[in-house]
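Every protein chain except one is present and positioned as in the full complex.
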Amino acid sequence: MNVAQQQPVFRHGLRVYWEDTDAGGVVFYANYLKFFERARTEWLRQLGFEQERLRLDAGAMFVVSETALRYLAPARLDDWLDVSVELRERGRASMLIRQQAWRSGQLLAEGEIRIGCVGAADFKPCRIPAAILQALDKTSSSLAQDLTP
Amino acid sequence: MNVAQQQPVFRHGLRVYWEDTDAGGVVFYANYLKFFERARTEWLRQLGFEQERLRLDAGAMFVVSETALRYLAPARLDDWLDVSVELRERGRASMLIRQQAWRSGQLLAEGEIRIGCVGAADFKPCRIPAAILQALDKTSSSLAQDLTP
Amino acid sequence: MNVAQQQPVFRHGLRVYWEDTDAGGVVFYANYLKFFERARTEWLRQLGFEQERLRLDAGAMFVVSETALRYLAPARLDDWLDVSVELRERGRASMLIRQQAWRSGQLLAEGEIRIGCVGAADFKPCRIPAAILQALDKTSSSLAQDLTP
Partner (left out) sequence: MNVAQQQPVFRHGLRVYWEDTDAGGVVFYANYLKFFERARTEWLRQLGFEQERLRLDAGAMFVVSETALRYLAPARLDDWLDVSVELRERGRASMLIRQQAWRSGQLLAEGEIRIGCVGAADFKPCRIPAAILQALDKTSSSLAQDLTP
């Protein structure tokens, strides 16, 4: 299901600390994957889901199967970044999420992250729990209704 | 100058994400140093100082010269932690800061961090900029006055 | 210049430690970017180049402008990984490098990393230093000669 048209964009703000930088004086590029993950975690949380609970209750975990990022401009210590989360596709066992990191209106990095649902014990693909699918679709369709005349 | 009696405690909240955990299922102990540093950075910020600006304007950096931590109980994914910052001693070129990480009233980790001021180019010890010293002492003395009958 | 046909594959071995894992019990996916970078650093080193020296002497740095990774199977604590580096394209200011992480004959993760050369002070694109270009081409052409009947 391609949900790009209907999906609202979730935003999460975060600060750049010493731990995020490297000797180039800027944010180490691998850390954008951490920033993007924090934003996805908060996006799931505002939909009502915590991943530690998901693992304990449903024995399921979301794992990242693909990442594709472009780094456009460097972020520095003390910068405040806005990280977006936008669901582009969702299937029964995986999702494609588009994310961007902005600083004061300048796009610094962006990319696509593919997430799959797996069993916490065996790492075999499994269905995304129904409650999460419903929450994802509800968000999409409610927005779709808002946009429909 | 021992300022422990007069110093208010600053608090900074943060979330535990996947990046912070290890295969033991809990927060990797080295990451408490990151959490403590984030809290110190926000403590300096609310006093009016940004470290990137300090480096560019004054050519000075705070570096950590000693850390002593005790790990009491594990934190897990999705936990919300409260990290405290308490100035215990301040000299002309260094400070001793006491920090704790709490989750819902349970103390998880605590320790002391010694910070020194150095030249950004040569890493040689230098005086803490006067404006920062004044801000530190003002905070301490204003609180002391509040507490004095 | 497309150098894929002629380029030998460089390999770098590394161990998985606690710091690399997450609460899923496996290597945190963002850390493959670190593993890949370590391998590229050693690849440059065996060509005769150190990046700290490059920064100090030529005022140039290699920065990552694009990463595209697929995560195929999880690595765990204590695993020994083999990480490959294969130059696919090189221009005057950037390179495309293909990398894979293997464990005992099983491919765990792979991807493409685009590297650009920038000024260390201004982050503006600059030419890759001539000595490095020569070393890259020499490696390629010497292998090409080996393969030619």
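Labels for the chains are A, B and C, by order of writing; each one numbers its residues from 1.
Methods note: a residue touches a chain if its C-beta (ideal position, glycine included) is under 8 Å from a C-beta of that chain, and two chains touch if they have at least 3 such contacts.
All figures in this text were calculated on a predicted structure; none of them were measured in a lab.
Shown chains touched by the hidden chain across the complete assembly: A, B, C.
Residue-wise, the contact with the chain that is not shown comes from A:V26, picked out of A:V26, A:A60, A:V83 or A:L136. In the full complex, subunit A touches the omitted chain through residues 18-19, 21-26, 28, 30, 76-77. Residues of subunit B in contact with the chain left out of this view: 23-24, 26, 29-31, 33-34, 37, 52, 55, 61, 63-71, 74, 120, 123.
Residues of subunit C that touch the chain left out of view are 15, 17-19, 34, 37-38, 41-42, 45, 50-53, 55, 76-78.
Here is the rule we go by: only the chains that are shown with their structure count from here on.
Over half of the residue numbers at the subunit A-subunit C interface are used by both copies of the sequence. Centre-to-centre, using mean CA coordinates, subunit B is 36 Å away from subunit C. If you average the Cα atoms of subunit A and of subunit C, the two centres end up 26 Å apart. Shown for subunit C are the residues in touch with two or more other chains, namely 23-24, 26, 30.
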